[in-house]
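Here the complex is missing one protein chain, while the rest keep their positions.
The block that comes next holds subunit A.
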Amino acid sequence: MALSNASKLGLRLLQEIPNGLLAPLWVGSTNLQFVRHRRTKHFNPKWKLLRKLKYIKIKLPNFNEKAEDISEEEMRSKLKERGLVPPRPWMERQFFISSTGGTFEAYVPPEGDGKVSSVTAQGAKQKLQFLEKKTKTMMAIRKIKSFEEDFDTPVFCKTAEEIYIKAHECLVNRDKEGILKYVTERAYPELIHNIDNKTIHWKFLKSIELPRIVHARNTDVITKENIFAQLTVRFHTQQVLAVYDRFGRLMHGSEIIAKDVLEYVVFEKHLANEYGTWRIHAKIIPDWLPPRDPTAMTYKKLPEPVKSSPEEDKQPETNVPQKITEQSSPATV
């Protein structure tokens, strides 16, 4: 009764739902359900198309479209649509003529330096070898003196230490422009790498041994007069280093532990340039250096790239150990 009244009024809000086979038959009037019928639409579907045509279709821009997802042809058509010229590919390579690209005839540090005393047999032997190699170094220093009249090795060692300290201070203060006074363009990216979002506390405490020149070389680039000189200085110092992350939590090192540091730093100067200065160019890392301590951080081991070879397809047994490693890798997280 209620249903028929409602439909007469045009309010078709109640609808009889056909019972399923297994539904209990004795629940007579409860199989009514409220449904919503839109009454703003015409019941005849022939008007549907016209209703649709009322809306002017516009093309919505896709804001979250990534450049790598679009094919080249699509990109071309898009640019054409907007009347834009495709960007020119960057084909240029940067060159710095104020510094060389590497260390020439790099110094090979003697094994166990900083630990072996010259009194022992091994130490004495090293001293002898060192003297043998000295001729080339002397020649190079003479060459430097021909350009720089008041070049004096002990004085240079002092300035080298100053440059070393200044470069580190600039690094700690994130003075990216100021650091180029003390560091060549080659060493710059290596120094700057990974210092974002970090606070670095660095202190130079003292020199354990006086810095000394162990190696000197010079080379000419393109023309004979265009000479670069490189001097390797041995620093044996005591330093303090503490690296904090963005939230001020200690990541590496310590504020109170002083460490002995032995370094071979290469300084470079463009001798041909009247205004050339001695700048840090590289650091020599010997082969005999003990491996670094593993990081204390836990990190996810990335799955190794699986090399597909025809042999593997033939032998399904070989896949079994691979699967186990895949399962075990998330557990290491």
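Quick note on the criterion: contacts are C-beta pairs under 8 Å (C-beta built on N, C-alpha and C of every residue); 3 or more make two chains touch, one makes a residue touch a chain; residues count from 1.
Methods note: contacts and distances are computed from a predicted model.
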{"item": "Listed names \"Electron transfer flavoprotein subunit beta\", \"Large ribosomal subunit protein uL22m\", \"dolichyl-diphosphooligosaccharide--protein glycotransferase\" or \"Alpha-1,3-glucosyltransferase\", with the criterion being the UniProt name of the chain not displayed", "value": "\"Large ribosomal subunit protein uL22m\""}
{"item": "Touch with the omitted chain, as defined above, among A:38, A:59 or A:206", "value": "A:59"}
{"item": "Absent-chain contact - pick from A:199, A:239 or A:277", "value": "A:199"}
{"item": "Absent-chain contact - pick from A:221, A:242, A:262 or A:284", "value": "A:242"}
{"item": "Subunit A residues that touch the omitted chain in the full complex", "value": "46, 49-50, 53-64, 81-83, 197-199, 201, 242, 244-251, 297-300, 333"}
